[in-house]
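Just one protein chain is left out here, and the rest sit where they should.
Chains here go by letter, A and B, matching the order in which they are written, and residues are numbered from 1 within each.
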Amino acid sequence: MAENTSDAPVAGGTKEAGLLNRFDNPWLNWKFLTGAGIIGFIFFLIFLGNQLWDTELALAGASPLNMPPVGFTNWRNQEGIPEHPLGTENSGRDMLALLIVGTPRTIGVGAIAASVGMAVGILLGFLAGFVGGWVDDVVRLATDVTITIPSLLVLIVIQAVLPRIDLLTMALLISMFAWATPTRYIRAQVLSMRESGYVQMARLSGVPTRDIMYREIMPNLLPYLAASYIGNMTGAILSAVGLELLGFGPQRIPSLGVTIFWSIEAAALLRNMWWWWGIPTVILAVVFIALLLINLGLDEIANPRLRKAN
Amino acid sequence: MGSFSLNYLLRRLLVFFLTVWVAATLIFIIPRLAPGDPIQAMIARMTQFEGYVENADLIIEAWRKRFGLDDPLYVQYFRFIGNTLRLDLGYSMANFPATVYELVGRALPWTIGLVGIATFIFFTVGNLCGALLAWYRTPKWLKVLIPMSMTFTSVPPALFSLLLVYIFGFLIRVNNNPLFPQVGAYARGMAPEFTLEFFGSVLYHGFLPAMSIVLVTFGFWALGMRGMMVTIEGEDYMILAQAKGLKPFYVLYRYMIRNAILPQMTALAVSIGTLINGSVLVEIMFVYNGMGSLIYSGIANQDFGLIQGTSFILIVTSALAVLIIDLTYPLIDPRISLEGR
Partner (left out) sequence: MEERKRHDSDRVVLKVENLRIHYATPQGDVIAVSDISFNLYEGETLGLVGESGCGKSTTAYGILQLVQPPGYIVHGSIEVDGTEVLNLEEEALRKFRWTGLSLIPQGAMNSLNPTMRVKDQIIDVIESHEGKQNDKEALRERIFELFQNVGLPNRIYNMYPHELSGGMKQRVCIAMGVALHPTVVIADEATSALDVVVQRIVAQTLVKVKDEIGVSLIVIGHDMGLLAQIVDRIAVMYAGKMVEIAPVENVYANPLHPYTQLLIDSIPSIKERKPLKITEGITHDPRNPPSGCIFRLRCPFAWEHCAEFEPPPITVEDKHEVACHLFDQQFEERRTNALATLANP
């Protein structure tokens, strides 16, 4: 995240040349493009993997146990074999197949939870921002309380009493907490836009409130909403991974977090089976960094002042 | 601006008590959503997991009495809320007859210590880095180095702790001993006491867990601070500060950082929940003696009372931390007063 590289390649470094950059198309933002590129590339690999690789290998007992990736040896001095290029884990699941199957599941949980949360957030944010009065007070209190509660703890309590749940249920449970941050954010944006000149103008000229929302505020809010959605998705994936690391989540076809949980349970660290926990960890880390880059990029797209600062 | 029908202090207190009440209510409702007799079900699950449960009858008896399952629901509810508010959190089934209160009492200081120190570090370092990123006099090499140090920003702390443990607690070895310990909050065999040796051991053991939180978090604060500094650079009072011929460093801390830190404090209050989420998982990864590990042992043993109680206390701790930040805020922002306007 070398922030300064953006103004490095300016030819000659003159004052004017430096200025030209900042008026360029805002969507040509290197953070946004890099982040989106990484996510796109990951999905491309998943697609390719689904076409070329046998995803049935992600099931337990499909392969020899504890094999290292090609070019490495495990503690039993076994060499990695090309049938399992990224190795296998201790119940005979092929790591490559696990990644192909598990990555979209983890991202998917986040996407679903973030979408539900976002929908509620938009509704409540607009409601609070526009109606005001006691509605606003209630929404604010509810968001403040929800944000204060560490969501993972409540989810743990729920998971502890519910029998094994599928990914969709998990996503919906996570979304119970994923609405608060967008609500807070959207409410603030709506309030500031409501006070802005062009919306006041529209109100004075008798444009109905609904039209003001859809025609005046929504379009200007879009980059903010996009940034908020990505941030929300990051949070939702974080919750999902958190629950999975505690052993909750689907067991037969695992997601990345569950894979890491099993590796920890099996003391993969001490057996130096780094491929087991390390590869999923690195992939998740890359996904998180890419989402952050997209988010920062969107922030700069929405807020010219930040763009100027680079 | 909107409707400030509640003044600042009242609002903050209301949020605190609402949070505590919501947490207690959730913990009351959730087990009752499970089908059948919750206690029977729990014991059954424990039996299923562990084969045999010691003192099963005693536990069932104790919990029956506590839940008073034969009473009407609202009576159960008020009794539960009453007990909870008195911090009577019942027994840990796995550690019967130890009460949840005792176990939590032992674990909570470790969590507060770990999270508190980590928070202090990432908030200070993050805001400083952000300020330096935005400041025009910061040397070029720092402006390259700081963003590079922020590479791991937004990686979940728990995952990052795996990497740290592997590298510093496994790969890098000095005299065949890992550079940092993998587990625990202090050296095995030591007893908690106020000695320098024990304190050193705590710092040594706490280093990797704290860094797991700090290294993935401070970048957020740096980015937020940088954004605020950029906004403040455009304020009229900055032009006047420049015109006044004040010393650059004075302008940096008294005009820029001083004003930019205000929204950062608000953001800190908002981030406490997420922070606790992260620290719970980090503690589990390091088998640290705190609340996270306590919850994990609850999960592992299907000890529902322990999970409930620990979660509740952590939620209250989180709400209390938010309340403290919110109540200190008026001290640093003269525009907000506790009396409200």
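Please note the rule applied: a residue touches a chain if its C-beta (ideal position, glycine included) is under 8 Å from a C-beta of that chain, and two chains touch if they have at least 3 such contacts.
Quick caveat, the model's predicted, so the values are computed rather than measured.
K.L.:
Which residue from B:Met148, B:Leu171 or B:Ile239 sits in contact with the chain not drawn here?
P.N.:
With B:Met148, B:Leu171 or B:Ile239 as choices, the missing chain is touched by B:Ile239.
K.L.:
Have a look at B:Tyr8, B:Tyr255 or B:Tyr329 and name the one touching the chain we're not showing.
P.N.:
Checking the options B:Tyr8, B:Tyr255 or B:Tyr329, the one contacting the hidden chain is B:Tyr255.
K.L.:
Looking at B:Lys140, B:Arg188 or B:Lys247, which makes contact with the chain not pictured?
P.N.:
B:Lys247
K.L.:
For subunit B, which residues lie in contact with the unshown chain of the complex?
P.N.:
Residues 235-237, 239-248, 250, 254-255, 258-259, 262, 332-335 of subunit B touch the chain that is not shown.
Convention: only the chains that are shown with their structure count from here on.
K.L.:
Subunit A to subunit B: how many Å between their CA centres?
P.N.:
Here the centre of subunit B sits 21 Å away from the centre of subunit A.
K.L.:
Which of the residues in subunit B come into contact with subunit A in the complex?
P.N.:
Listed in rising order, the residues of subunit B that touch subunit A are 1-3, 5-6, 11, 14-15, 18-19, 22-23, 26-27, 30-31, 33-34, 38, 133-134, 140, 143-144, 147-148, 150-156, 158-160, 162-163, 165-166, 170, 182, 219, 223, 226-227, 230-231, 234, 270, 272-277, 280-281, 284-285, 295-296, 298-299, 302, 304, 307-308, 311, 314-315, 318-319, 322.
K.L.:
Spell out the residues on subunit A that touch subunit B in their complex, using ranges where they run on.
P.N.:
Checking each residue of subunit A against subunit B gives 1-4, 132-134, 136-137, 141, 144-145, 147-154, 156-158, 160-162, 184, 191, 234-235, 238-239, 241-242, 245-247, 260, 264, 269-270, 272, 274, 277-278, 281, 284-285, 288-289, 291-292, 296, 299, 303, 305-306, 308-309.
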